[in-house]
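One chain of protein is taken out of this complex; the other chains stay put.
Showing chain A:
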Amino acid sequence: MLLIECPHCGPRDETEYHYGGQAGVPYPDDPSALSDREWAAYLFYRDNPAGAFTERWMHAGGCRKWFEAVRDTRTYAFESTRAAGRADGELGDGGGER
């Protein structure tokens, strides 16, 4: 069971969260200009690292806000969490597996 640090609400059980996959995948500036291959890459291709992964979570059972987390996909330990859209890069304390 994971204990995940919501940047707004603090540490909560993983059952309160919804997983949103890889973070930082921007919507194309001009979708109609993309080739089929480029559109497929945007829709279906994501990083899948065995190690640190930056991903999105949503605190569905709490504040219902999206945030970004860096998690190790081998140990499932959260290295940091950060409110979405913050440009200053300030990180939360980070949850962890307890």
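The definition used in the following text is that a contact is a pair of C-beta atoms (placed from the backbone, for glycine too) under 8 Å apart; a residue touches a chain by one contact, two chains touch by 3 or more; residues count from 1.
The working rule: contacts and distances are computed from a predicted model.
A.B. asks: Can you pick, from "KipI antagonist", "PTS mannose transporter subunit IID", "Sodium:solute symporter" or "Sarcosine oxidase subunit beta", the UniProt protein name of the chain not displayed?
C.D. replies: So, among "KipI antagonist", "PTS mannose transporter subunit IID", "Sodium:solute symporter" or "Sarcosine oxidase subunit beta", the name matching the hidden chain's UniProt entry is "Sarcosine oxidase subunit beta".
A.B. asks: List the chain A residues touching the unshown chain?
C.D. replies: On the side of chain A, residues 1-2, 13-15, 18-19, 21, 36-37, 39-40, 43-46, 48, 50, 53, 55, 71, 73-76 touch the unshown chain.
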